[in-house]
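Here the complex is missing a single protein chain, while all its other protein chains stay put.
Showing chain A:
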Amino acid sequence: MLKLDNLTADVGEGDGRKTILNGLSLEVPAGEVHAIMGPNGAGKSTLSYVLTGRDGYEATSGAATLDGDDLLEMEPDERAAAGLFLSFQYPVEIPGVPVMTFVRAAINAQRKTRGEDEISAPDFIKKAREIGQKLNIDADMLKRPVNVGFSGGEKKRLEIFQMMMMEPRFAILDETDSGLDIDALKTVADGVNALRNEDRGMLVITHYQRLLDHIKPDRVHVLAKGRIIKSGGPELALQLEKEGYDGILGEVA
């Protein structure tokens, strides 16, 4: 499904330009959830921005494909239409655009790019109501402008709401646990788990083990200095929690 082959990427422009991803290879097959853990500055968020095509994050060599389609050739909105979703570490405010208007515009834009019909208004509203209920998001919140005045927890729940509405083929969750209390973490994890199926892949980026108690990964990778330095089963996350990154990094070095 998602395949990264020897991916190298630069961030910034001019003198400030730095190579952050340095020969990163990774494969997440359909139906699996992989976790990426790593110390600050390892390149975790850079990876999510390179894959989604943010300006200023440029892949200089290597390949990134989703079901064989070259992601790096596509505009960010085309990548979204191809099924790639990023739950942002810091969700952005969209002043003046209500959540419902925004999500519907996004779904219909994706459908248009894929050559599909628009979602009907009743279907959309019904689905939004159902998913909102699961995530403790009330109708009032859906009428407010996207993320404007939302608490940290509300923003993260809204990311998962959008993911559930859009049903992407592949989701990247970038530190979705940060800013969440224990109850909200469980709500969010339940939402993510509800989307797990044999056709969908996920990449969960996190600092901490605790999210992985709720979203059990099939594989865990350790990212440091722009590449995967160690991969293993769920037990690797527990080892990290116990020994810290220094332990693992020392072991590899």
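What we mean here is this: contacts are C-beta pairs under 8 Å (C-beta built on N, C-alpha and C of every residue); 3 or more make two chains touch, one makes a residue touch a chain; residues count from 1.
As a convention for this text, contacts and distances are computed from a predicted model.
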Choices "Outer membrane lipoprotein-sorting protein", "Prokaryotic ubiquitin-like protein Pup", "Anti-sigma-K factor rskA" or "Fe-S cluster assembly protein SufD" - which one is the UniProt name of the chain not shown: "Fe-S cluster assembly protein SufD"
Per the touch definition above, residue among A:V92, A:A121 or A:I182 touching the missing chain: A:V92
Options A:D55, A:D117, A:D140 or A:E198, residue touching the unrepresented chain: A:D55
Contacts of chain A with the absent chain, listed as residue ranges: 52-55, 75-77, 79-81, 85-86, 88, 91-97, 102-103, 105-107, 109-110, 113, 145, 162, 166
